[in-house]
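Have a look at the structure below before the remarks.
With one protein chain withheld, the remaining protein chains of the complex are depicted in position.
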Amino acid sequence: MKRRVSVCFMAALLIMTALSGCTGGTGESSEDKSSKESTVAESSQSAEASQSTEAAVAGEPVYGGKVVVGIQQDMDSLDPHKATAAGTKEILFNIFEGLLKPDPNGNLMNAVASDYSVSEDGLTYTFTLREGVKFHNGNPVTAEDVKYSLDRVSGLLDGTALISTLSADKGGITSVDILDDKTVQVSVGSANLELIYSFTAAIIPAGSGEDEAAQPIGTGPFSFVSYKPQEGIVVKKNADYWQEGLPYLDEVDFKIVNSADTALLELKGGSIDIYPYLTDSQATELADSMQVLAAPSNVVQALFLNNADDTLKDARVRQAICYALDKDSVNEFVFGGNGAIVSAAMLPTMQSYYVDLNDVYGTGANTAKAKELLTEAGFPDGINFEIKVPANYEVHMQTAEVIADQLNAANIHTTIVPVEWETWLNDVYNGRKYQGTISGITTDLTPGYLLNRFQTESSKNFINYANPAFDETYAKAAASLDLAEKATYYKELQRLMAEDAGTAFISVPPITVAIKQELAGYTFYPIYVQDMSVVYYTK
Amino acid sequence: MAYQSIRLFGKKIITLIMTLFLVSVAAFLAFQIIPGDVVTAILGTEATPEREEQLREELGLNDPPLVRYTHWIGGVLKGDFGRSYRYSKSMNEMMPVAELIGDKLPVTLWLAVLSVLLIIVVSIPLGVFWVRSKNRILDAVLNVLTQTTMAVPSFFLGILVTYFFGMVLKWFTPGGYVSYRDDFAGFLRYLIFPAISVALPKIAMTARFLRNSMLTEQSQDYVRTARSKGCSSRRIMYGHVLRNALMPVITFLGMIIAEIVAGSIVVEQVFGLPGVGRLLISSISNRDFPVVEILILYITAVVIIVYFWVDMLYRVINPQISKQ
Partner (left out) sequence: MTNKTNEKKVHSGSVNWYLWIGLFMTVTAVCMAVLGMFWTPYSTTAMSAAERFHAPTWRHLFGTDNFGRDIFSRVMHGAGTTIVVSAFVVLISGSLGILIGATTGYFGGILDEALMRIVDAINGFPSILLALVMISLLGSGRHNLILSLGIVFTPSFIRIVRSEFIRLRDADYIRRARLMGVGRARILFVHILPNIFSTFWVSVMIGFNNAILAESGMSYLGIGVLPPDASLGNMLSDAQGYLTRAPWYALSPGLTIVWIVLGFALLSEGIRRSGEEVSHE
């Protein structure tokens, strides 16, 4: 089977040098890069990146043209601050920008701000606004707009924080002061190295959050044209975009496809040009007619175990489940071998924070060991185990089907209960009434994001993980203002969670994208975004 | 006679309104007890207690059910169908349900119209041909063929149509729906294939029905009389038999309108048509109650009004029934 899937696992490395940006240093350097080199379509990001996106270097870029991108989810909001769905954020990325924005390497680059600095104590951020940035309605971005946007997301405007990390009562923004036309000073409640990532929150025109009929207006490379529920959203080129030479395309239609199945037919029929959510078998099917690119996603997929369950509260039972799993065959069947097997709540691409724990329980099935542990735990005849799976996620459903057999072999008598997404949210995620569930947790650029939720008292700790040593270490990690020290704590946290088998992590699924032959420049990000500004037609 | 008709008409209208009222109550109540909180559905895993409370207040979910019903039905009567919980119109405004449905309606409407046209255009000549052919083998073949067609579920038919016309013959791009706003001709061209999937089983049904109804007519006394008077068999066939046999067929078509609507819902799913059916299915899973409630009310209204007219038509044609 000849496959042209060029995997660029390394392309989107999260070299977290951006953190040193807190001193303002990297702020400079990414500024340089974005304004000067962006014209060559970020093709100089890294050797691996240009290799993987072969097409990115092949062919001369042509300006103009229209591209139809197939998307799976409808927009949950047109308000960049209220949108929570990953499927919405990845599109709004093209319309809105924050003071800073993520770049393809997982660093932060300056966007609406041209420079920033953080005070020694980490409590004051000072942003300098970039000259000549205009909203899509033609108005220049003022310090007022920035203050309005930051007040809005942090809850200073009406008491309701729209982005919880920036919320005043959670150590976020306590005040936003306009120093002069071009300078805004932000005070925060507590020093936190990772807070800087939250300043990617969209800057919107002052007052547009209260204006009933406001259309989505931002500063991004594309401006909003129209939105039709269940059909899609259309954006057009922002001719005044501050990054010179971008975007290439005149128009992008994000078209909602009926299902992954019809997406394949549409790709073949030519009614969509780019589709970023291919399944493995689809990728094989398209490999000859389209460019098929793959990169790791920012999702950690796991068989989550409810630590408060009567049977599963015994760590030995959870360990037995970990031993019984054959993650290799999940990777093979579900992801065509393109996923990355993990055993911790951290992306392997976050190199300096990730620790490879795949040896602890092995990646293949160790049925004998699993049975032994079950007997030790007082279940010589095995246990009954129910896995609730959100039925709308085909990947998780398929994974469930694959692992059910493996678990059964180890006397873990497994029943798969497919549930609707809303039921899953209510019963599993919020209600925590379940034994096991297969799902994925998504991370942003913050390295501690995935670990944070497993603190005993966290509202997102839906597995009821309770490990005092973990909580203690997490508190130390959060308080640390030294990157190396922070990394050590994060690794320790992953180890702690693997030891008592807090949950059975499985893989980081790949993102597989199909792109029409005539197009080039498609760039992967370590988070879910569809950056259309760098995509172009070749001659 | 006239007085009686008016009374009957009035009575029917009252029943119609009562039914709609009951359906509105049922639809509204049903979605009060539906499991799953709309707020969690909207906010997903990113929900915070404050955001949830704020949203609940915004959507008026904290009011008692009766207050909400009166509010809702009052709005509906004034032509205000409420706003979707799910779909945005602008940054801060949700999409009005009327606008949302109005936008999707043409798709379903044209699908239904095309399907009915196909049914009429194909089934009537087929039925006539069937009756006229005296060949027993042909009769058996048509019999088996129509029976088989009636046994194919519309979604499987949709898949077969997708496969043969879309992938083998490449006459259309499956899923490559063209919006009626952009290119009406292209839109209709794409709709033909879903319409075939909806219409085919009904064509078989209607052709069988027409055949039987014509055979009944043929054995009527007046046909024998006409024949004995020397009328050509052609004239008898088209002038009398077909004309008389068509009336029950029209009623029959009216009776299966509900099934055509139901067929369209499934077929919209197969072909990725952004019509009312798909809106309904996704709104149910999104817990977008304002949309679901109005859609149920709307579809019920359409179906029972069609029935009402079919019934009236039937009474006009067969005055004996009204006397019963």
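Letters A and B mark the chains in the order given here, with residues in each chain numbered from 1 onward.
One rule holds in what follows: a residue touches a chain if its C-beta (ideal position, glycine included) is under 8 Å from a C-beta of that chain, and two chains touch if they have at least 3 such contacts.
All figures in this text were calculated on a predicted structure; none of them were measured in a lab.
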Original post:
Hey, which of A:282, A:301 or A:319 is the one touching the hidden chain?
Top reply: A:282
Original post:
Looking at the whole complex, which of B:163, B:238 or B:309 touches the chain that is not displayed?
Top reply: B:163
**OP:** Could you tell which one of A:82, A:147, A:237 or A:268 touches the chain left off the display?
**Re:** A:268
Subject >> Option from A:400, A:515 or A:535 whose C-beta touches the chain left out >> reply: A:400
Subject >> For chain A, residues in touch with the removed chain >> reply: 259-261, 264-265, 268, 279, 281-282, 285, 329, 332-333, 391-392, 397-398, 400-402, 404-405, 416, 418-420, 423
**OP:** Considering the whole complex rather than only what is displayed, give the residues of chain B touching the chain that is not shown.
**Re:** 15, 18-19, 22-23, 27, 30, 33-35, 136, 139, 147-148, 150-156, 159-160, 162-163, 167, 209, 212, 215-216, 219, 258-259, 261-262, 265-266, 269-270, 280-281, 284-285, 292, 296, 299-300, 303-304, 307
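Just so we're on the same page, only the chains that are shown with their structure count from here on.
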Subject >> Distance between the centres, which are taken as Cα means, of chain B and chain A, whole angstrom >> reply: 42
Subject >> Residues on chain B engaged by chain A in the complex (per definition of touch) >> reply: 35-37, 40-48, 50-51, 54, 84, 86-88, 90-93, 95, 100, 103-104, 162, 166-167, 172-176, 179, 269, 271-272, 274, 278-279, 282, 285, 287
**OP:** Give every residue of chain A touching chain B within the complex, in rising order.
**Re:** 74-79, 84-85, 160-162, 164, 208-216, 227-231, 257-259, 262-263, 265-266, 268-271, 420-423, 425-426, 429-430, 459-460
